[in-house]
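Quick one: structure below, then a few questions.
Note that this complex is displayed minus one protein chain, with the remaining chains in position.
Residue numbering begins at 1 within each chain, and the chains themselves are lettered A, B and C in the order written.
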Amino acid sequence: MDKMPKWADVVLIPLISLILAAILSALVILGIGEDPWAAVKLMVSGALGSTYGWGYTLYYATNFMFTGLAVAVAFHARLFNIGGEGQAMLGGLGVALVCLYIPWPHWTLALIAACAGAALFGAAWAAIPAYLQARRGSHIVITTIMFNFIAAAVLNYMLVNVMRPQGSMDPASARFPEAVHLPTLHEILAPFGIGFSKAAPANFSLIVAVAACILVWALIWRTRLGYEIRAYGHSETGARYAGISPYRITMIAMLISGGLAGLMAINNVMGEAERLVLNATEGAGFIGIAVALMGRSHPFGVFLAAILFGFLYQGGAELALWTSIPRELIVVIQALVILFTGALDNMVRMPLERLFLRLRKGREA
Amino acid sequence: MTAPAIELKGISKAFGPVQANKDISISVAPGTIHGIIGENGAGKSTLMSILYGFYKADAGEIRIHGEKTEIPDSQAAIAAGIGMVFQHFKLVENFTVLENIILGAEDGGLLRPSLAKARQTLIELEKEYGLNVDPDAVIEDLGVGMQQRVEILKALYRQADILILDEPTGVLTPAEADQLFRILHRLKEEGKTIILITHKLREIMEATDTVSVMRRGQMTATVKTAETSPEQLAELMVGRKVLLRVDKAPASPGAPILEIEGLRVVDEDGVERVKGIDLTVHAGEIVGIAGVAGNGQSELLEVLGGMRPATGTIRLNGSPLALDGAGADGQARRAQRIAHVPEDRQREGLIMEFHAWENVAFGYHHDPSYQRGPLLMNNAALRSDTDAKIEKFDVRPADGWLTAKNFSGGNQQKIVVAREIERNPDLLLVGQPTRGVDIGAIEFIHKQIVALRDAGKAVLLVSVELEEIFSLSDRIAVMFDGHLMGERLPAETDEKELGLLMAGVSGEAA
Amino acid sequence: MDFLASIIPVLDSSIRLATPLLLACLAGLYSERAGIFDIGLEGKMLAAAFFSAALAAITGSVWLGLLAGIAASLVLAALHGLASITFRGNQLISGVAVNFLAAGMTVLVAQDWFAQGGRTPSLMGGGRFAPIDLPLADAVRDVPVLGPLYSDLLSGHSILVYVAFLAVPATWWILFRTRFGLRLRAVGENPAAVDTAGVSVVGLRYAAVMICGLLCGIAGAYLATALQAGFVKDMTAGRGFIALAALIFAKWRPWHAMWACLLFGFLQAVALRYQNIDLGGVVIPVQVMDALPYILTVVILAGFVGKAIPPRAGGEPYVKER
Partner (left out) sequence: EPALIFDLGGKFDKSFNEAAFNGAQRWAEETGGSFREIELQSEAQREQALRRFAEAGANPIVTMGFAMADPLSTVAPDYPDTKFVVIDVTWLDAPNIRQVGFAEHEGSYLVGMLAAMASKSGTVGFIGGMDVPLIRHFGCGYAQGAKAANPDINIIANMTGTTPAAWNDPVKGSELTKAQISQGADVIYAAAGGTGVGVLQTAADEGILSIGVDSNQNHLHPGKVLTSMLKRVDVAVYNAMKAGENVEPGVFVLGLAEDGVGYAVDENNESLITDDMKAAAEDARQKIIDGEISVVSYYENDSCPVLNF
């Protein structure tokens, strides 16, 4: 018998955890001598009050959907991929190579190739930790963290020594040609007569991200591979019994995970910056962890959580712009969300379970 | 009259929705050996763990030598003179015997004097009870019998005068078990009180003074051993008359289905578990493998089921099976018409978080009838198949949407057995088919296995329950230390002979 | 002699850079030996770095700074304990949260207190740990080989460096020669054994986690008040992770931890000093040197240097009742 109904587990617990995180965040804002209510208002108006704000919110959300899905897919195989950051960096490299060194007649073709490049590079970066976990039992958490650092060094080397245009001082690649420019929401919506801020970076990648959510959902709950991934995630000995190769699933799940993280690059590198810069990922790989935790590793949950974090991110940027509250406030909020939804889960769950048990006993009596 | 050594009154304990102990009262006289029997999951271990302060009771009180005693933790239990040897040993594997013995009972902050004192005490205990172990051996290098001695020494070192042993003989050979009982009698003569949990009625009859029976979390009876019989105890245990024999016609073996030659298995740690065995199973025959747990039977079954690599030769219907690499996994075995009811349904046979209908495909998820296109699963087909199996095997509750963990052990096992037997395999591998299953389900499952045999299929059965081996098998092989000690026909042998074989005493010498 | 003169400054720098790694590594050793994995070393160090620098800047006393740093680290350690011991949460996730919390809070508080863009004012005089000269350092300097080794390499570090290196034998002694150590190791291997022996698993694990907090606190204070003169944002720069790597490399043993940290310190010292290293025509780019500790860790984890087996109960919350 379950201790409590499924809806409580899926909806109630994250919700309560989120509320706790919000309360603590408000206390933090109070603590630094600011007005939480005013801060919230500023964040809401900055992130949701205009198509410009929405454009940024959705742009960030797109990043987080990719990295959140990446973490979620690995979670289903009980693999904790902390390497989204590095995989996304390498994805950026893949996108830049595709966009810079191949002449594309049209952005649609370029996008397909860039997706392939991003996913390939991201997956490749996940492949070594995956292999080491599957074959040598090296803890994937540590190896993926290490690979984040190594990815930063690789990107650094590529930008400084290889891709930096002659005479440029920035460690950044050349600007991508006009032909690979992805339509922004402004350009997509204009034909329908919907006005959308021209300056906001949300772009066609958002559609790719939503498609990725749907595909991942189908993968996990509708395909045979998803069945195997979930089975392996729940029980490794069970998988061995059923003839599901742990090696194969670990590799495939991590390659998909890395590929998804890498795909983020079509948004931030191809869609927004249109060149490759250092630290283009801006920690989105780590935020993916919080997004996946909040979303309970379900693509729909990831979608909602990504939008929430997109809002936090854009709202936080606005706060930093118009008040003296540093942008790090959102790092704190993020930390609290991870803490409450991820690590202190049981603090909420234990009393709730007792409550539901008591309710049931009462009903039975 | 002296006060009872232990008196429990109205003990209740729930694990979430599971009521493990319900209002249990029991009283144990000092200087006696008190047995507790009951089916799996009856709540025996829970009750003893409460007495030892490992769990906290929801209600009830404990009296030790007549005095009401609070036992909030094991510290308090130890102080009250209670020692316990758990069903699953609580030893630190990479510590030495000595370190394990002093853990929690050190004198002072520095180790050196404690270790010296323990070494001295150990020598004395060894003299007194013949419990010899090397104090400097590392636990993981010791056999289970030795490890159990360490557990007993741990209790004695803490000067326990009440000793609880939870299923101590499950992992012992009959000879080791005999020695254990000799030690227990010595302890009893010294005036110590002993509580012995076991499944084996014979041990109860031989060793105990009084015996209590538990069923479904409740204490159903306490009787003097001298005034009862095994039949009566069995009835008390399950609540109705038990027929332990299975009705079955004599076997009519056909062609050999499974032929094993020179099979060797080396496990992950590099230890050789199966040391070259030869065995043949014919069509229409059930071969049972008896043996104390940990003598290589599990590994044998896992090799056949494609769960681990091996060397040697295995032929199925005359053609060799791959024993390593690509063609040697569970998928390949299923394709070769080998079905496998694994020993541990919860860790292997089922995914506890999956719906019943998802579990019905488990292992057979590549089956074409469960597919829709090259990638997708045909969930609708799967669900209707599940409903059919639930009906045929009388799985309760009859709801395919429940997750596996929401079924009781017996019904979980029925799902696994239904899945495997309904495949109508050429060879059925069965490990511990009735472990933790209630008697009604046992009869049902046994019947299904026999029916498969009667349909001309080969069955290889591994069980640690000698009774089960006797009642199902057409031929019995005994495994000891990775070797097959010999084969017997059930009609031509008895528990005593098998017990010797299980202890490694070969047939000729016996 | 010439070689000595050129290598001593590099080794000297290795010792300085190894010190925070060593303190954090020993911190992790206590925690992980007790079965609590801790990828939040980084965050605890960072918080300690900030609060030690902040208090030292405000009060002018580095010792008060040190205490504040330790206190901050202890608070985060207690949080990790609460999540992973009391509420049996996922230790990795809790560690990630601690890292984020520290990264955000330090800057937030720094900005609130000092309004200098997330850093503290530079520390002066008594606000910093000064180097101390070992006895006779000047007298023996002219003794060949040993003289410079003693006076230039061993002498002249801040007190916290000596604390870190003394913590190595102390840790060894505590773990392998005391009752507390025995129990601590046992609880990381098989908590049920400790529990049934009548010792509190929760108490032991909290003790280990708090010792971890203490050592991380010293490590952070060292960074901000001895190695540098003040806090800057993200100043731990991945040292917590390298310490973790060193811990695995050392297979959770104190003496090995010291050598591992010295190796990583040496690698950092070399990478700091030389931009591109020219090895007979082959130029090793600085990025390779920067990434070397991480690459090395992966190689070690891959088992090419022998398999590292963590404490058996590590990472698993101790759950008696399902």
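Here are some notes:
Operating definition for what follows: contacts are C-beta pairs under 8 Å (C-beta built on N, C-alpha and C of every residue); 3 or more make two chains touch, one makes a residue touch a chain.
Remember, it's a predicted structure, so these values are computed and weren't measured experimentally.
Considering the whole complex, the hidden chain is in touch with A, C.
Interface note for the absent chain: among A:112, A:199 or A:214, the touching residue is A:199. Residue-wise, the contact with the chain that is not shown comes from C:232, picked out of C:232, C:246, C:262 or C:301. Across C:74, C:184, C:286 or C:302, the residue that sits in touch with the chain not pictured is C:286.
Within the complete assembly, A:273 is the residue of A:273, A:291 or A:352 that touches the hidden chain. Across A:156, A:184, A:223 or A:245, the residue that sits in touch with the chain not pictured is A:156. Where chain A meets the chain that is not shown, the touching residues are 52, 56, 156, 160, 167, 169-172, 175, 198-199, 201, 268, 272-275, 277-280, 282, 317-318, 320-322, 327.
With the whole complex as reference, residues 6, 8-9, 12-13, 17, 116-119, 122, 227-230, 232-233, 235, 237, 269, 272-273, 275, 286-287 of chain C touch the missing chain.
Keep this in mind: only the chains that are shown with their structure count from here on.
Centroid analysis (C-alpha atoms only) places B farthest from chain A.
Comparing the chain pairs B-C and A-C, the larger number of C-beta pairs in contact belongs to A-C. Chain contacts: chain C has no residue touching two or more partner chains. Residues of chain A in contact with two or more other chains: none.
Against chain B, the residues of chain C that register as touching in their complex are 176-183, 185-186, 189-190, 192-200, 312, 320-322. Across the complex, chain C is touched by residues 15-16, 52-55, 73-79, 84, 86, 90-95, 99-100, 102-106, 108-112, 114, 154 of chain B.
Within the complex formed with chain A, the residues of chain B that make contact are 16-18, 305-307, 329-334, 340, 342, 344, 347-354, 358, 361-363, 365-366, 371, 375-377, 379, 403, 405-406.
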